[in-house]
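Data block below; observations after.
All protein chains but one are shown in place.
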Amino acid sequence: MYFKQFFNEQLAQMSYIIGCQKTGEAIIIDPLRDLTPYIEAAEKEGLSIQYVTETHIHADFASGIREAVDYLGAKAYVSGHGGADWSYQAIEAIRVTEGDVIQIGNIKLQVVHTPGHTPESISFILYDNGMTEPMGMFTGDFIFVGDVGRPDLLEEAAGVKDSTQIGAKQMFESIQNTSELPDHMQIWPGHGAGSACGKALGAVPMTTLGYERKTNWAFQISDENSFIKALTSEQPEPPLYFAQMKVINRDGDVLYKDDTVYPLLKGKQVIDLRPKEIFAEQQSEGINIPFNKQFLSFIGWYVDYEKDMHLIGDYQTVQNAKEALKLIGFNNVAGYTTPRKIKGNAYEQISPRAFKSMKRSEINILDVRTNKEWEEGHFEEAKHVHFGKLNIEKIPFEKDKTIYVHCQSGVRSAIAMSVLKLQGFKKIINIKGGYSQIKE
Amino acid sequence: MYFKQFFNEQLAQMSYIIGCQKTGEAIIIDPLRDLTPYIEAAEKEGLSIQYVTETHIHADFASGIREAVDYLGAKAYVSGHGGADWSYQAIEAIRVTEGDVIQIGNIKLQVVHTPGHTPESISFILYDNGMTEPMGMFTGDFIFVGDVGRPDLLEEAAGVKDSTQIGAKQMFESIQNTSELPDHMQIWPGHGAGSACGKALGAVPMTTLGYERKTNWAFQISDENSFIKALTSEQPEPPLYFAQMKVINRDGDVLYKDDTVYPLLKGKQVIDLRPKEIFAEQQSEGINIPFNKQFLSFIGWYVDYEKDMHLIGDYQTVQNAKEALKLIGFNNVAGYTTPRKIKGNAYEQISPRAFKSMKRSEINILDVRTNKEWEEGHFEEAKHVHFGKLNIEKIPFEKDKTIYVHCQSGVRSAIAMSVLKLQGFKKIINIKGGYSQIKE
Amino acid sequence: MYFKQFFNEQLAQMSYIIGCQKTGEAIIIDPLRDLTPYIEAAEKEGLSIQYVTETHIHADFASGIREAVDYLGAKAYVSGHGGADWSYQAIEAIRVTEGDVIQIGNIKLQVVHTPGHTPESISFILYDNGMTEPMGMFTGDFIFVGDVGRPDLLEEAAGVKDSTQIGAKQMFESIQNTSELPDHMQIWPGHGAGSACGKALGAVPMTTLGYERKTNWAFQISDENSFIKALTSEQPEPPLYFAQMKVINRDGDVLYKDDTVYPLLKGKQVIDLRPKEIFAEQQSEGINIPFNKQFLSFIGWYVDYEKDMHLIGDYQTVQNAKEALKLIGFNNVAGYTTPRKIKGNAYEQISPRAFKSMKRSEINILDVRTNKEWEEGHFEEAKHVHFGKLNIEKIPFEKDKTIYVHCQSGVRSAIAMSVLKLQGFKKIINIKGGYSQIKE
Partner (left out) sequence: MYFKQFFNEQLAQMSYIIGCQKTGEAIIIDPLRDLTPYIEAAEKEGLSIQYVTETHIHADFASGIREAVDYLGAKAYVSGHGGADWSYQAIEAIRVTEGDVIQIGNIKLQVVHTPGHTPESISFILYDNGMTEPMGMFTGDFIFVGDVGRPDLLEEAAGVKDSTQIGAKQMFESIQNTSELPDHMQIWPGHGAGSACGKALGAVPMTTLGYERKTNWAFQISDENSFIKALTSEQPEPPLYFAQMKVINRDGDVLYKDDTVYPLLKGKQVIDLRPKEIFAEQQSEGINIPFNKQFLSFIGWYVDYEKDMHLIGDYQTVQNAKEALKLIGFNNVAGYTTPRKIKGNAYEQISPRAFKSMKRSEINILDVRTNKEWEEGHFEEAKHVHFGKLNIEKIPFEKDKTIYVHCQSGVRSAIAMSVLKLQGFKKIINIKGGYSQIKE
C-alpha cells in the first residue's frame, strides 16, 4: 500500500492519496482543486488516480472532487447521508452510507457516518490487503489532533438556525460510537494547526485513536450537556466566504481551470515524446517525435489542427510540449499517458555494416530525407518520400513487404518507423546511423 | 532607451521590447503568444507595455499581437501594405505604411515597406531620443544575419501561385532600397540559426547594415535575375503547419489561454498584497491584505464572489495569490498593478507609548479584534467591530472624526486602516503594536 | 508541538524534526547531511534547530549529525550503548543511555535501548507537553512498517563475525521489551519501502505499535529460535558501500560542503537585508542594505574583506545576497538570522511637511547625498557626509545631539540611520522622502 498526506499551508488542510501497488489503482481523499500534487505523486509511484472521495461538503475550500471526475476520469464516492439539504448536486457520483465499502485494489475503505461538524460527514476506516485489523481512519473534520470539528459553521456562516446545538449533540454521539474501535488505529484528519475549522488543532500531522482517547478534551467529557456546552463556546468567527463554499461544493461550480494536461486517455492524434532510442525498444501507438530543440519543426509536419492530441511522456515533458505547441497556435492537447504504461515491443533495426553487406537490388529501400539531400546523392535502388510527407504522399511499397528505412543520421527515420507502423506496414526495418554511415 | 532581445529556441525566433524610461512606455515587436517574458522584463525596468507591432503576418508561429491587445490593453500597429489578401482581420489596429512613425515616449519607429518574404512585410527604423541618426532597424524576415527571407513560403505552404517569383523580385528591390541607409545601423532580425524562414541563417543575434553589405550573399548580387535564381533555389521544404499559421495570424484565432494575471487595470475589488509596513508608507486604493500564511483567512472576510478582483503586488506574488484564491473557489482575478506604480501617502500612526499618554476618555477608539479577544479584556472607552465585519456592520463613529484603531498586535488594524479609508473616513490613526503593547 | 517527517527517495530514508512552539526550540532526528530541508521547515515555523540526535550509527547513508553540530551549533545526543566498537569518535556529543531524557522545550524524548539492527541502537519515546501518555516512538531501524531491522549488515558488509546471530537474538529481546508500551503509540521508523535495511518494508510512512503487534510478522513469533531463523534468512545482499558508511558515521569524516549560509550567529559585520520600511519599524544591530538591484553598489561602501559577515534576512534572500557578494570577491558570509527573531524598535521619522515647518537654523541637519548632488543644491544649514563614507569621515555632530538626516529620496538616509545608530548616535531622525520632497 502507498500512502501520502498533503498539507496545504494556506488552508491548514490535509488531503490524501492511497494506492495499491499490485493493481496500480489509487484514490484521493478530500482533494483540493489543483490536482497537480496528486498526479505527480501517483506518477512517481506508477499509480493511476481512478477514484476520488471526500468526507463532507467542505466549507473552507473549494473541493477538487469534480475536477478529479472531469479531468482524471475518476469514479467519485460522496456521502449519501444528511438529507436533501446536504445532497450533492450536479455530480456523477456514487452515494455511500454507513457500512459501504470502497475498494481500491487490495485496499478497503469502510464508510462510517460521523455527523457533528455537518450532518452528512463520513469517515473512512482503512483495511490494507485483506486484513481484518483496521489500520486507520480518515476523519475529515470529525476528529482532529487534540480537537474535534466545530458544529457551528452552518449557523454562523450559512445561517442555518439551531444547527449548532444539533451538530454538537451529533458530535457527542459520533465520538461515543468510536468506542469499539481499537486504540491502535491511526487518525488521519482533514485539518491541522491554523485552520478555522476547530479551535485547538495541533501541529502534528496525525495521531491515533488511543492517544486522543487519553488526551483530546472532547473524549474526556462523558456528559452530553457538558460536552455540548464546551464544544459550542468560544469558537472563532468563521470568515464570511464559508457561506459561499457550501454552495460551490454542494451544487457545483465552474471547474478549476489551469494549464495542466491531465493523464487521461483523450485526443485522437497520438504523439510520443520519448527519445528515439527508448521508443525503438518500446513502441507505442503514437508518432515518435522526441521533445527537443527540433520538436516544432518535426511535429509541424504532422500536427492536425482539427483533432485533439494525446501525448506520451512524463508529466513535465508533456507540459512543456503543450506550451511549445501553443507557439504554433495548437491548443488542443487533451490528455497524456506516462511512459511507464507503454508496454510495446522493440522495432527491428539493422546496423550500417549489416546493411552494407546486403544486395541492395534485392531489397526495398525507403529514403525519407529532404529533396535537397536526395538530390545531392542517394542509392539508385532507393525510393524517396520526404519524412514529413509520409502521410500525404503514396508510399511506393506494399504494406506486407519488408522495407528498409533510412534518413541522413537516424533521427528522422525513427519518426518514419512510427508513422509507417501506424499506416499498417508490417515489416519495416530501421537502418541505424542513416545515409551518412552507409554510403560508400 | 531600454532594449531587449528575446530568443525562442524552439522557433529560432527573435522578438523585442524597447522602452522609454522617461515616460515609462514600451512596445513589443513580433511577440510570441506567451507574453510572460515581455511582462517580466518590462516590470523589472518599470515600464508598461502600451504598444505592440509586428513586421508581417508570420507563417511559422502564432503571433502574440492579439494577446497584447486583449490582455495588456496595448495599442496595435500592423502593416497596411500587401492588398486585400494580406489584410489583418478581426483586430483593432492602426494600419501603418511606408513613412509612418510609431512614437514610444522619446523613441521613434519609422515604417519602411520591405516586401519580398511576404507582400506586406515592413521594417522599423529606430531613432532614439530625438536624434536624426538611426540606431538600427527591426527587419523581421527581410534581412537576417548572413541571409534574407525566403520568398517561396506562400507558394510552398499556402499554394499561392507564382508568388515565389514575385517575392524574389520584391526582395531584390527591398535590398536595393536600403542603399541610402548608413553602414552603422544595427540590424535586428526576426530569426536566428535554426529557423526554416531562411537558408543560411547565422547564430549571431544581430548584425549591422554595413557588415551585411560586405558579407551577406544577397547584397553581393547586383543582377536581378541572378539574384532571383539564387534566392529561389534550394530552400528547404516548409513544414505543413505553415499554411495554417497564415490563416491564424491574418484572420485571428482563439486567444492564447494560460493562467497568468496580466498587468491591466481591471477588477472592481482591489486588494493590496504588500507587507503592512510598506502599505503604511504608501497607501493604495486597495484593502491591504498581505500575501502570507494568513492571506486566505483574512481575505475570506472581504472577497466578493460576484465581482472581479484587481491585485496590487509584484508579478510573482500576484500569480501566487491568484492560485490561493482559486483554492476557495474564487476565479475572478482580472488584473494587477505593480507596486512601483503606487504613489500614495503614508497613513498616520502613533506609538504605543504616545497613545498611553493620551486621555482615552477624550478620544475615539476602535477595537477591531475578535469577539473572544474583546471579551477577555478591552478598554472601557473603546468601541468594538470585528476586523472582518467593518464593511457589514455600522462603524460607531462619524467619518470626519479622528479615530484611533487597534487590534491585538498590529496586523489586523493595518487591514482596518485600508478598509476605513475606502469607506471615506478622513482621520484614522493606527496604534502600532496593538492591545498587547498598550494595555496596562 | 510541531512534527514533520522527511522522506528521501534515493535512500528510502526517513528523518524528522520536532519542535516546541512555545520555546522555539527544535530537534532533528536521523538527519541526512544536507540540512537545507530541516532549516527551511524550522524557519517556516519560527523554530531554531538547537538539538540533534540519531538512533544508531547508520550503515546506508552519511549522517548529518556532525553537520548539525558544526553548521547549526546544535547540541548532539548519541547512543552510549554498544561498547567500544560502537563508540562515536570525533564528535562533541552527550552520550545517552536507557532512561535518559532529551528535553526540547515542553517535549520529552525518553531513550530506550533497542539493539538488534546494531548493538548501540536506541529509540526515542515522545511525550508532549508534560503528558504522561507517550505519543509515539522514533524507532530508527528497530521497528519498520511491517518489518524489523536486519541484524546481518555488520557481518555481511563489515565482516563482524557472528554478529548476525547475536543481533537477531537482541532484536527478539528488544521486541519483547516493547510489551508494556501502549497500542496507541505511533511508530516513526527510519526507513520506508525501497531501503536495503529491512526485507518487507511497506510504503506507508508511519504505523502504530498496536497495528504492528497485530500485523508485523516479527511480532507473531514468540519462539526465540524460530524468530532468529526467520530474521536471518533471505535478506538481500547489502551494497558494498555499507562497510564504508559505518566508518564515516562512527569516526567522523570531512563535513558535507555546500554553498549554504546557515542560521548561526556568526560574522562580525552585520548587514540587514530587509526593505527599508520594515527595518524602520524594527531595527536590528545591522547596517540596513536592502537586497535589490542596488545592493552591491551600496554594500560596496561598507563591506570589510577582513571580517566575516552576518546577514539578516529570510533563507532565500540570504543565499542570493551571498552569491551577489561573491561577485565582488567577498566569500565570508558566515551566518544569518531570520527576520522573525529581530525584535528591535522603530526609528524616529519625520514627514517632509513637518520638517518644512521647522526652523532649520535651530536644528542639526546631515545631508548624506553624493558630492555632485550636494553641489547642485543643498540647505545652507546642513552639513554633508557622503552616505558611503559615514564610517570613514568624521560626523560633524555630537553623539548626544538630535540630528535630522536626509538624502535625495529616502533610500540612502535609511542606510545612514542604521550606520549612525551603530556608531552610538542617540537621537537621529530620518526625514522621509529626502531632499526631493523638502526643498522649496
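Here are a few things to note about the model shown:
The first chain written gets the first letter, and so on, giving A, B and C; residue counts start at 1 in each chain.
Just so it is clear, contacts are C-beta pairs under 8 Å (C-beta built on N, C-alpha and C of every residue); 3 or more make two chains touch, one makes a residue touch a chain.
Remember, it's a predicted structure, so these values are computed and weren't measured experimentally.
Touch with the chain that is not drawn comes from one residue among B:L154, B:L209 or B:I278, which is B:L209.
Among C:N8, C:Q110, C:N129 or C:T232, only C:N8 touches the chain that is left out of the view. Residue-level contact of chain A with the missing chain is found at 275, 277-278, 280-281, 346, 351, 432.
Residues of chain B that touch the chain left out of the display are 1-5, 9, 21, 44-45, 128, 131, 133, 135, 182-186, 202-211, 213-215. With the whole complex as reference, residues 8-11, 32-34, 60-62, 194, 196, 234, 236-237, 239-242, 244-245, 248, 253-254, 256-259, 293, 295-298, 300-303, 305, 323-324, 326-331, 370-372, 386, 388, 392 of chain C touch the missing chain.
Convention: only the chains that are shown with their structure count from here on.
Of all residue numbers used where chain A meets chain C, over half belong to both copies. The two sides are thus made of the same residues.
Here the CA centre of chain B is 39 Å from the CA centre of chain C.
Computed centre separation for the pair chain A/chain B is 33 angstrom, with centres defined by C-alpha atoms. Chain geometry summary: the mean Cα position of chain A and that of chain C are 35 Å apart.
Residues of chain A in contact with at least two other chains: 9.
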